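A single protein chain has been omitted; all remaining protein chains appear in their positions.
And now, chain A:
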Amino acid sequence: MATEVLKVSDLKVGFTEDKVDVPIVNGVSFQLQQGETLGIVGESGCGKSMTSFSLMGLLPSGIHWQGGEVLLDGNPLNVTSQKEWRKIRGKKIAMIFQEPMSSLNPVYKIGNQIIEMIRNHETISKKEARVRAIEMLTLVGIPRPDKVVDEYPHQLSGGMRQRVMIAMALSCNPEILIADEPTTALDVTIQAQILELMKSIQAKMDMSIVLITHDLGVIAEVCDRVIVMYAGEVVEEASVADLFDQPKHPYTKGLLNSLPNINNEKERLETIEGVVPAPADMPSGCRFYERCPAAHEKCLVQPEFIVVDNQKVKCWLYHQ
């Protein structure tokens, strides 16, 4: 049986307004097994990035942890000390971002940025770290890695920079890689290459990936399991196959219907009507109520999770 590397229970993250805690991420729970790729999908603003930043202790100022527990390898993440966070960042959990063009520091050579990461977590000489940096660049498929190591970020294309980010993120052999929309800013062929690369490296390094995206196509490509988030909450959790085969939550169905599909002769793509409610005035019942085609009175009360066909779903439709 695979070991559980990460367990997030009832995570609440948000800001404080007039001395009242307003959650942006409201009670998110999930587990991550070793070697697994978990997708987090949801519309823009639903709290995907906040969730991942809280796992790194990198919440923006004004936003803080309001509750819940995170176990990393069975140990609770110590959220009090910056020093503890620094041992986790890069070493246990590494992260790559949406904007490869601006993710690397423009004034330092690529090699030095990777070396900084390695030497931050391991006591090895600059020379050894440089050798490792070149190895990592080779691993992520950068041509002429011994040249690129001495180049500056602006000398590389976006796709190459994202490869460099991956090389840097993986240079200390982390257990978990969080990829926050890693391919959104790249064009389609490059997207596929980067996803392919992540998959192949994952197999080699036996690491777990949390892949954040609003693109179900990306989820289908690389993930094993998915959680669907809506307005700061998880509404459905399923294996990728199940989710695409038989989506349960009306929101998930809506997301799938808005995917372009070549087999499907439909003239127009469907969109989900309406907008996500703001964090400060969330309805007390189901948060999708306003936009849900299947809404009824029951939905004015918050539904609990229920397991149907191996899928977890938070919707009254499945409660008897």
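In this text, a contact is a pair of C-beta atoms (placed from the backbone, for glycine too) under 8 Å apart; a residue touches a chain by one contact, two chains touch by 3 or more; residues count from 1.
Rule of thumb we're sticking to: contacts and distances are computed from a predicted model.
Asker: The complex has one chain missing from view, so what does its UniProt entry call it, picking from "Dehydrogenase", "Ring-1,2-phenylacetyl-CoA epoxidase subunit PaaB", "protein-glutamate methylesterase" or "Nickel import system permease protein NikB"?
Answerer: UniProt lists the chain left out of the view as "Nickel import system permease protein NikB".
Asker: Among A:V25, A:L38, A:L104 or A:V276, which residue is in touch with the absent chain?
Answerer: A:L104
Asker: If I consider the whole complex, including the chain that's not displayed, which of A:K19, A:K127 or A:H154 touches that chain?
Answerer: Spelled out, the listed residue whose C-beta touches the missing chain is A:H154.
Asker: Among A:V8, A:M50 or A:M117, single out the residue that touches the unshown chain.
Answerer: Once the missing chain is taken into account, the touching residue is A:M117.
Asker: In the whole complex, not just what's shown, which of A:A94, A:L255 or A:V313 touches the removed chain?
Answerer: A:A94
Asker: For the chain that got dropped from the picture, name the residues of chain A it touches.
Answerer: Spelled out for chain A, the touching residues are 56, 58, 82, 85-91, 94-95, 97, 99, 102-107, 116-117, 120-121, 152, 154-155, 165, 168.
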